[in-house]
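Remarks on the structure that follows.
The complex is shown incomplete by one protein chain, all other protein chains being positioned as in the whole.
So, chain A:
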Amino acid sequence: MESLIHARGLVKRFGEFTAVDGIDVDVRRGEAFGFLGPNGAGKSSTMRMIGCVSPPSGGELRILGLDPRRDGPRIRSRLGVCPQLDNLDIELNVRENLTTYARFFGIPRKVARRRADELLDFVQLSERADSKVEPLSGGMKRRLTIARALVNEPEMVLLDEPTTGLDPQARHLVWERLFRLKQQGVTLVLTTHYMDEAEQLCDRLVVMDGGRIVAEGSPRALIEQYSTREVVELRFAAESQEAYAEKLAGLGDRLEVLPDRILLYVDDGDEAAAEVQGRSLAPASVLVRRSSLEDVFLHLTGRTLVD
């Protein structure tokens, strides 16, 4: 399979600080690939190197088979980029944002106008075509930014936290549009710290922490590898959950004590819940749920706030 992104020992340094610390990545044509990680993990720095707007400090990087150091403009002409913060042109209206951007790629005016209309339709903004950018909602701006990233019919679209800051309706609409792009064969590369987003969209993902890749695989494989099938969440009425931890010893693969609840990582949640009752511990609430990517993520990158 053809690699659209091929990185070996990729490094990005800003002065003394190492943002990306030697990562190996391969993204194949047609897949949806995710970079997961807490803030400061090096996701955005990686994305900027892939987008050929940030020169790597070390290692090997090839995008679409080309060298970003030499062929930046050629590579960028075949990429679509949706940055973390919208940088739409506030002096232009919605449609002009697309047509003007198309001109940056050297697309003829007539084609640009036709594509702008198609894309506005695709992201459901046709009615706002003549509106200014400023009054649009966050979700609309993000959809417009995504439309703008598609104006050159890119082979690969880079999305840096595509749904951060959006309300649930807006997020689902963005996901649905991205899913349709993927069905059309467009390669998607996204960063996110939303686990549900990664589970929804990504065929394969890497978890980054402190500039390194700490895990890699499909969402399902990662859950299987780093978590159990189910999780039992127990809340005890007492002030400290800690006291109950000892009494739960031997239950499940792993146990995690949080200030407000205890998590039991088990293969069969109901059986474990029954066992808890059997030990007559009487928790205030019991919740049995499937293990999620979030459990993997927190297990790998820790619960400490990194900001």
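We take it that contacts are C-beta pairs under 8 Å (C-beta built on N, C-alpha and C of every residue); 3 or more make two chains touch, one makes a residue touch a chain; residues count from 1.
Just so it is clear, contacts and distances are computed from a predicted model.
*Asks:* Given the choices "Glutaconate CoA-transferase subunit A", "Nitrite reductase large subunit", "Transport permease protein" or "Cell shape-determining protein MreC", state the protein name listed in UniProt for the chain not shown.
*Replies:* "Transport permease protein"
*Asks:* Of the residues listed, A:105, A:122 or A:179, which one is in contact with the missing chain?
*Replies:* Answering carefully, the residue with contact to the hidden chain is A:105.
*Asks:* Taking the full complex into account, find the residue in A:81, A:94, A:213 or A:248 that is in contact with the omitted chain.
*Replies:* Selected residue, touching the omitted chain: A:81.
*Asks:* Out of A:51, A:269 or A:283, which residue would touch the omitted chain in the full complex?
*Replies:* Final answer for the missing-chain contact: A:51.
*Asks:* Go through chain A and note every residue touching the omitted chain.
*Replies:* 14, 48, 51, 53-55, 70, 72-74, 76-77, 79, 81, 83, 85, 87-92, 96, 99-101, 103-106, 148, 152
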